[in-house]
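Can you read through this structure? Questions will come right after.
Every protein chain of the complex appears in place save one, which is left out.
Moving on to subunit A:
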């Protein structure tokens, strides 16, 4: 399913709010002013500062940040609910800033779905009518749009509720309707604006897993906004961490946990369990190094694991076999060795020098 086709390409995008935002942008490009200086000189708030990201087909891209970090602004720049002050956003190869009103409506209707934290289900309409709303706006006939909506509602497990009204549903079910509404129009990209943040933890985890499964099954790309790093790790193929309008780091969960870009990220990842996150290839030491440390032991006598085995599996292997080290084999070739020491460092989040590359 995954390919390298870039669906959303966001390059050096800025959003400056305030009456004098034009002047502020001039000063940013001309004099290289920073966020603090812009606020002091022009009274303008920089919502998003020089953000670049690419979302590829079939990928779930999470943007994690605390409130006020600019993540909600960033996601709205992607479908031009907010106009960027500077920089370009291309969706499927087309610059959305250059689109006229009709083309923009068409793009939003067919290619970019959106799910909101507030859900925004129309209270006067049934679940089915809400799910069909996107197609209704596109002018699809009642029968066709209801069929598509029923199929989408079935995917989120709400087939028995289609004739109910939103107020009769629990918060988790309402958000499923929101997701079904986005799926009904069959867009390639779904923007998820903190969709599960208002739900209680148990329902939230359930919906996270369901969403990821569904997106992967249907081959959808998603940009998923969250303030919860656990959620980002559960859902995202790649994660960008935002602070004060700046994307301070992006990469896979493992890359971020193993090589945090700065102290802010270090603090964030401190409480995250590495057991399922960190893989053997991040904690193994090179074969040469191992030979020097343990000259008497034969490599072939060690139990073997693949580079994708996570720490949990490695611990299982070591405790189960009684061996002090595990050889990591990739397609039959030994690429490194995980020792008890490197494993323990991995659990704590410190990779051996050189080994994390």
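The criterion applied here is as follows: a contact is a pair of C-beta atoms (placed from the backbone, for glycine too) under 8 Å apart; a residue touches a chain by one contact, two chains touch by 3 or more; residues count from 1.
Going forward, contacts and distances are computed from a predicted model.
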Inset, instruction - Just go with whichever of "Orphan protein", "3-methyl-2-oxobutanoate dehydrogenase (2-methylpropanoyl-transferring)", "Acyl carrier protein" or "ABC transporter permease subunit" UniProt uses as the name of the absent chain. - result: "ABC transporter permease subunit"
Legend entry - Omitted-chain contact residue, chosen from A:66, A:98, A:122 or A:344: A:122
Inset, instruction - Consider the whole complex, including the chain that is not shown, and state which of A:105, A:276 or A:291 touches that chain. - result: A:105
Legend entry - Touch residues of subunit A, complete complex, unshown partner: 79, 81, 104-110, 112, 114, 116, 118, 120, 122-124, 133-134, 136-138, 185, 191
